[in-house]
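All protein chains of the complex are present and in place, except for one that has been dropped.
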Amino acid sequence: MRRLLGWLPAAVVALLVLSALFPFYWAAVASLTPEARLFERPSLIPAEAVSDHYRALFDERDFWVPIRNSLLVAGTTTLLCVPVGAVCAYALARLQFRGKSAILAFILAVTMFPQISIVSPLYLLLRSLGLINTYPGLVLPYLTFAMPLTVWLLVGFFRQLPRSLEEAALMDGASRLRTFWEIVLPLAWPGLATTAIITFIYCWNEFLFALSFTLGPERQTVPVAIALFRGQYQVPWGQILAAAVLATAPVAILVLLFQRRIVSGLTAGAVKG
Amino acid sequence: MPDRDTHHSAPVGAERSEARLAWAFVLPALSAVLLIAIFPLAWTVWESLHLHDLRMPWRGRPFVGLDNYAEALGSPRFWGALGHTAFFTLSTVALEVLFGLILALALRRAFRGRGLIRTAVLLPWAIPTVVTALLWGFLFDSRAGIVNAVAIDAGVMDAERPLVWFNSAVWAWVPVILADVWKMTPFVTLLLLAGLQNVDETLYEAARMDGAGPWQQFVHVTLPQLRPALLVTLIFRTLDGFRVFDLIYVMTHGGPGTATEPVALYAFDALFDHLRFGYGSALSVIIFVATFLLALVYLRVLGAGLTGRPE
Partner (left out) sequence: MAAIRLDKVEKVYPNGHVAARGLDLEAADGEFLVLVGPSGCGKSTALRLVAGLETPTRGRVLIGGRDVTALPPQERDLAMVFQNYALYPHKTVRQNLEFGLLMRKTSAPVIAERVARVAASLGIDAYLDRKPGQLSGGQRQRVALGRAIVREPQAFLLDEPLSNLDARLRVETRAELARLHRRLGATMLYVTHDQEEAMTLGNRVAVLRDGRLEQVAPPMEIYRRPANRFVAGFMGSPSMNFLPCTLRDGGGAARLESPWFTLSLEGGVTATPTREVTLGVRAQDVRLGAAGEGDAAGRVEVVQPLGSELLVHLALTGGEEAPVVAVVPAEAAVRVEQEVGLRFERDRLHLFDARDEARIELASPPRPDGA
């Protein structure tokens, strides 16, 4: 009995990995299956693999465009939020001033905002500024969730740095600003990178704002583009899944390269508070 | 006797300049958030008190007080949406915490291939919800989907009349809930695992010496230590469940009909399909208030742990 129980964790883990990866595998297989075969009895190992769907994505649907849009919007938002969020987070984590816990609680509260609650005024605002269906028209709304997110993640990271290093710098005669720039930032580099990655992922995946604030394929991001593939004749599963695979690729690469950092970033802020 | 008025250090030159620097650091992020999040929120509230139908601009934007709210509260579709949201949230949170706990307990011991496991576990969380919706939509497709293929092979389903999951008001929930559980259980597992790893191993050893079996160890050592992580998980997952939009928009668009429509989708439809900005805003405000209240309740239970105090 004990022997059996000993195998249990390993079995659970195997089950976990398989169930996590199976839908991807299945989608990848389907994306390589010729259109005609798609609705036949599905098999685990494809009989033949074709790249029809992928080619169609780029030839017929210009899938480069949504990819470009997503990269630009997610990249710009991340590049804006991380520096601004970092200084804010450092002040909240290490500096003493009145109102600090109120601001921290406020920022945490904003991360819990339902996006739907601010979609309409943002729409009207962007419309009056002529920013509907533009890049700034997406980056601006993205700041609403990306900024609190970066601040919250970075507060967790900064808190983990040993205080005595900053105190040593102060004793050495460095100003608070100098200490932040020369001592804290170089050491917080892993935390900054992780925050950038997580922020980028959130922006890349965002759907509601992208759906509401873009009008056509020229500015739509990847999630919106894929979601709107339907509504044609029959559901083009081959192309949809090919697009899904492509949409997953950059995220998958980031996760593969940085999985340890991502996990520590997410859990540091959440559990240790 | 310490002077009761000077609980905090009297502001000294050094502290004042530090506070100044701190405010300089905080202001950019804070003002961005205030401008782009709070200001629109206030606007939504204001908007919800007006009649604002973009399809009928000639009607202007008259103030109608709480009429929109009255309409919402009197609308069966609204209550239906609320019920759907509650059902979705409860089911997904319960399943995710249950599975997450089991997985976290199983993953606790040091494992080879940790990196692979972490990647596998993170991938569902990291991809766009849209992709999740599409993947699971495909799995449950009545003709091309593997679920039906397996069911037919197992003899549970008739090959001539396969179940069209997304056409059934009841069965459509299965892929929806499964998709969310698949996507978010890894995240829950990670949070709980982090909480578990904070548990002192020696506590288990002491319990074993005292004669406690595995179940008792779980109840008396693991669970109490897990409490903070569990509560954090519950907050986040409940609030996320309440705000669900992407998944259902893409998988069922609230269908069939409005059978799987959550409140966020109902508000979205009112805003962008019917262009009724006043009414949609009222719905949005209701969602916000509900979220806010939920968060408050949870934070009360957790205490100051989340906002944290400086060490």
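Each chain carries a letter (A and B) given by its place in the written order, and its residues are counted from 1.
Methods note: contacts are C-beta pairs under 8 Å (C-beta built on N, C-alpha and C of every residue); 3 or more make two chains touch, one makes a residue touch a chain.
Keep in mind that what you see is a predicted model, and the values were worked out from it rather than measured.
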Touching residue (missing chain; options A:Val12, A:Val29, A:Val50 or A:Ala174): A:Ala174
Hidden partner chain, touching residue among A:Val50, A:Leu187 or A:Leu228: A:Leu187
Absent-chain interface as seen on chain A, which is shown: 162, 164-165, 167-175, 178, 183, 186-187
Absent-chain interface as seen on chain B, which is shown: 2-3, 6-10, 12-15, 17-18
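To be clear about the criterion, only the chains that are shown with their structure count from here on.
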Inter-chain centre distance, chain A versus chain B - centres from mean C-alpha coordinates, in Å: 16
Residue numbers on chain B that touch chain A, as the complex places them: 15, 18-19, 21-23, 25-26, 28-30, 32-33, 36-41, 43-44, 47, 102-103, 106-107, 109, 111, 115-124, 126-131, 133-136, 138-139, 141, 143-146, 149, 182, 186-187, 189-191, 193-195, 198, 228-229, 232, 236, 239, 242-243, 245-246, 249-250, 264, 267-268, 271-272, 277, 280-281, 284-285, 287-288, 291-292, 295, 305-311
Residue numbers on chain A that touch chain B, as the complex places them: 8-9, 12-13, 16-17, 19-21, 23-24, 26-27, 30, 38-39, 41-42, 84-85, 87-88, 90-98, 100-101, 103-110, 112-125, 140-141, 143-144, 147-148, 151, 155, 159, 163, 176-177, 201, 204-205, 207-208, 211-212, 222-224, 226-227, 235, 237, 240-241, 244, 247-248, 251-252, 254-256, 259-260, 262-263, 266-267, 270-271, 273
